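All protein chains but one are shown in place.
All chains are identified by letter, namely A, B and C, in their written order; residue positions are counted from 1 within each chain.
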Amino acid sequence: MVVMTSEATTEELDAVVRTVESAGGSAFVSRGVHRTIVGLVGDVSHFETLNLEALPGVNNVVRISSAYKLVSRENHPETSTVKVAGVPIGPDTFTLIAGPCAVETPEQTLAAAHMAKQAGAALLRGGAYKPRTSPYAFQGLGEEGLKILAQAREETGLPIVTEVVDAQDVALVSQYADMLQIGTRNMQNFALLQAAGSAGKPVMLKRGMNATIEEWLMAAEYIAQRGNLDIVLCERGIRTFETAYRNTLDISAVPLVHSLSHLPVIVDPSHAGGRRELTVPLARAAIAVGADAVMVDLHPEPGAALCDGPQALVDVDLEELAKAVREIPPMLGRTVV
Amino acid sequence: MVVMTSEATTEELDAVVRTVESAGGSAFVSRGVHRTIVGLVGDVSHFETLNLEALPGVNNVVRISSAYKLVSRENHPETSTVKVAGVPIGPDTFTLIAGPCAVETPEQTLAAAHMAKQAGAALLRGGAYKPRTSPYAFQGLGEEGLKILAQAREETGLPIVTEVVDAQDVALVSQYADMLQIGTRNMQNFALLQAAGSAGKPVMLKRGMNATIEEWLMAAEYIAQRGNLDIVLCERGIRTFETAYRNTLDISAVPLVHSLSHLPVIVDPSHAGGRRELTVPLARAAIAVGADAVMVDLHPEPGAALCDGPQALVDVDLEELAKAVREIPPMLGRTVV
Amino acid sequence: MVVMTSEATTEELDAVVRTVESAGGSAFVSRGVHRTIVGLVGDVSHFETLNLEALPGVNNVVRISSAYKLVSRENHPETSTVKVAGVPIGPDTFTLIAGPCAVETPEQTLAAAHMAKQAGAALLRGGAYKPRTSPYAFQGLGEEGLKILAQAREETGLPIVTEVVDAQDVALVSQYADMLQIGTRNMQNFALLQAAGSAGKPVMLKRGMNATIEEWLMAAEYIAQRGNLDIVLCERGIRTFETAYRNTLDISAVPLVHSLSHLPVIVDPSHAGGRRELTVPLARAAIAVGADAVMVDLHPEPGAALCDGPQALVDVDLEELAKAVREIPPMLGRTVV
Partner (left out) sequence: MVVMTSEATTEELDAVVRTVESAGGSAFVSRGVHRTIVGLVGDVSHFETLNLEALPGVNNVVRISSAYKLVSRENHPETSTVKVAGVPIGPDTFTLIAGPCAVETPEQTLAAAHMAKQAGAALLRGGAYKPRTSPYAFQGLGEEGLKILAQAREETGLPIVTEVVDAQDVALVSQYADMLQIGTRNMQNFALLQAAGSAGKPVMLKRGMNATIEEWLMAAEYIAQRGNLDIVLCERGIRTFETAYRNTLDISAVPLVHSLSHLPVIVDPSHAGGRRELTVPLARAAIAVGADAVMVDLHPEPGAALCDGPQALVDVDLEELAKAVREIPPMLGRTVV
């Protein structure tokens, strides 16, 4: 919808209409007392490139329909369930995902996988490739880490969720992973989104720490365009002025994204809070607000962790978490996976 | 703790020590290989005024102990329970507060009060004085509104929580209110904080929409300094880059403030979300994260509300809310008031 | 302009039109292929209270004309010049305002006033009432401070700009001040805005550190409604995620507010940066971007300042500042006052 300025001339108005029509759309003009408005009908993706705001006489352009058709609920009213090697993430179930932030050794990973299983997890998370703010921090074990994860899957039966940080690694990571994770810093790494969309595996897309919900859904649209609709959206905290925790968990994103998109929405309370004592309360909040899954960090020996130790859960927390996972989802009509 | 620059001279170091000692504190110097550090012992409130950062040779000043002694948990390890005309808000209970955003008519207020009671509320909220961003918006009924609230209390038995927006009105509002509410725009209206601290009524202090948790606790300290420790802190959403909802509910503030302060912490999901469909999910999240109370807007006829109608709950939401209030608090060992 | 949902019924549309008409406005309906839009004509201040968003069938409400008529450029195309005891702040001139953050002693204030004059300042700033985040910090000298400022005016001839923090103090402060300053924490203290608007003195309104430009202009509208259009807007930094400086100076606000409002816009680089070494570069940027005045903190002995010493300018900075004040405004066609 194009709003003209109050001084716009008839010629300027005509130019807008012609531009829209030459792009294959149609325009209907509505003259008010002070303003004239032009409604556009047609493929919104074409209008994006027309740059109508730059035309003379145009005050502003207001988009009414969404810029993400494939992931939008408008065109797909039923909520999707994504299956990860048979494990569902969707509206009728609740799924716990747990594991170490980084894969360090076979022993640490296996111990963490057993902890995860005991806490009720149905999927194992663990990072072999780690994007790190400082070039001097531990960057992950790479393919060796993927092999360790595959062993842990063998021993525990838990399918694997693991991060991929570069388009060139997608093929390799896909050989091991049951679900590809795209991290917060890569939410707008479009080459990576497209490669992940073509890999034939479900994708977990974390929200960029400064991304609006609309940008997040447009990033998911990049994956969907490659023919892959097995996408799970993961809220993990946004950057705000508050420095008392690492990031501010935007819990409202869960019901809001559920209203805009048919994709499942999950929450990572560990990275949002950045502190162990916040994780279980935030996980409870996430379940209660209606998240389809929750993903937590745990570590058999957090004091020795090479990455994000301060936020890893230990045994005593896991009991409390397991209790919440058992008790809250049934209140909301969900079966625990 | 004062960290000196690496080039600081002995004279500069001595000047820091002398400044601290002349203010009645004591300083211990610790020389490292590259840096010298000066630890300060004494009354932190005195050091605040010394402006040590401006002294030559000083790199920066790091505060370790908190700037809010009276409300800090450090000096008061047990969690407080605040009673509002006998109704407790504290760690062993869960309290629902509900009512209309603004008092408009006796009929609307009474109808809302009955809705609140039916949903399980133990306290009635309602605004007679409304701070509004636009000078052209409805500003509240003033004393007439307070009288209407008092009638509703008479008929339903629910004690009243109501906002005061100006120090000059504190005495009048206190004649009617059981609890004074200080709103988000007034969190740093220090004259108002002090007047409310002297009024002899419990105070609900909403977090400023751009206030850090530390600033919020310092604002509470202004009230506490006047001898009033019956303070309840209310998280109501902060301002971030996200525009999909009115404000971003900072759910992590609940467990974090509980760890820093002995005061009860409650959540207002209505103002954070600004949309009816987000309120009940956010209320559930707030209960699950450990809030001591939740405060919601409701209205018998939201389409006709003079203030914040789009976020007011209606009957069908209230049943869902009442279910959450019955079921979640017992899971956390709390009795519903 | 009201955008209906795609499923809105004719009854719902009629209800919107009736509501608008019953408030004295008129509505024109424009039906598109997918959506119907209702344009509203009439007094926007009435529509504010109608709560149209809450009506069934309404998707959203888009405001096109501004919510601040008195301060808007739309209704007042020429830029205003505000005179402070004869000293102009406006489009043809450039004015330097300088002085100590807080008035501490007659000696310190007078010395600072002489520094200000030497640097080319035409107005003296100084705070007698200080709103402070911590209740333990120095809160200002009150009326004694005002008297000290008046003495400094007597000796230097510089008119005085000073802050008022409570509606009850407006009358007293107006006896001494040539211009009332309303600080960032009070930008939405509506009682104070109204009292200042009635005091018969020019008002400097600082932007709230989390206020949008639209909220800032609506706050100015509160003052203007009381019949006072002698308002100067002061950008002083906003709160963002960046913690490397106290606040982030929003330099773009200057040209943007100039395009929206006829009021003069000035910049306070001292409070934004919070560090002395940033002040002069930011002051230069402010002059170059088109600010009508710049206001800086200075102190004869910053190491001993009771408030914001680290940001106060000293002699050597003042020479650099004076050079920028002499050289840049003429490039932009402005006369230095």
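Everything that follows uses one rule, which is that a residue touches a chain if its C-beta (ideal position, glycine included) is under 8 Å from a C-beta of that chain, and two chains touch if they have at least 3 such contacts.
As the structure is a computational prediction, the values presented were derived from the model and not from experiment.
J.: Have a look at C:105, C:252 or C:335 and name the one touching the chain we're not showing.
T.: Checking each option in C:105, C:252 or C:335, the one touching the absent chain turns out to be C:252.
J.: Extract the touching residues of chain B with respect to the undisplayed chain.
T.: 1, 3, 26, 28, 30, 32-35, 37, 39, 41, 59, 62, 64-65, 210, 239-241, 243
J.: Counting contacts across the full complex, list the positions on chain A that touch the omitted chain.
T.: Chain A touches the missing chain through residues 44-46, 48-49, 51, 53-56, 67, 131-138, 165-168, 185-186, 188-191, 208-210, 215, 218-219, 221-222, 225, 239, 302-306, 309-310.
J.: Over the whole complex, note the residues of chain C touching the chain we left out.
T.: Touching the chain left out of view, chain C contributes residues 210, 212-214, 238, 240-245, 248-256, 259, 272-273, 277-278, 281-282, 284-290, 323-324, 327-328, 331.
FYI, only the chains that are shown with their structure count from here on.
J.: From the C-alpha centre of chain A to that of chain C, how far is it in Å?
T.: Here chain A and chain C have centroids separated by 40 Å.
J.: In whole angstrom, how far does the Cα centroid of chain A sit from the Cα centroid of chain B?
T.: Using C-alpha averages as centres, the distance is 32 Å.
J.: How many angstrom lie between the centres of chain B and chain C, each centre taken as the mean Cα position?
T.: Each chain's C-alpha centroid was found; their separation is 27 Å.
J.: Indicate the residues of chain A shared as contacts by at least two other chains.
T.: Correct list: 240-241, 243.
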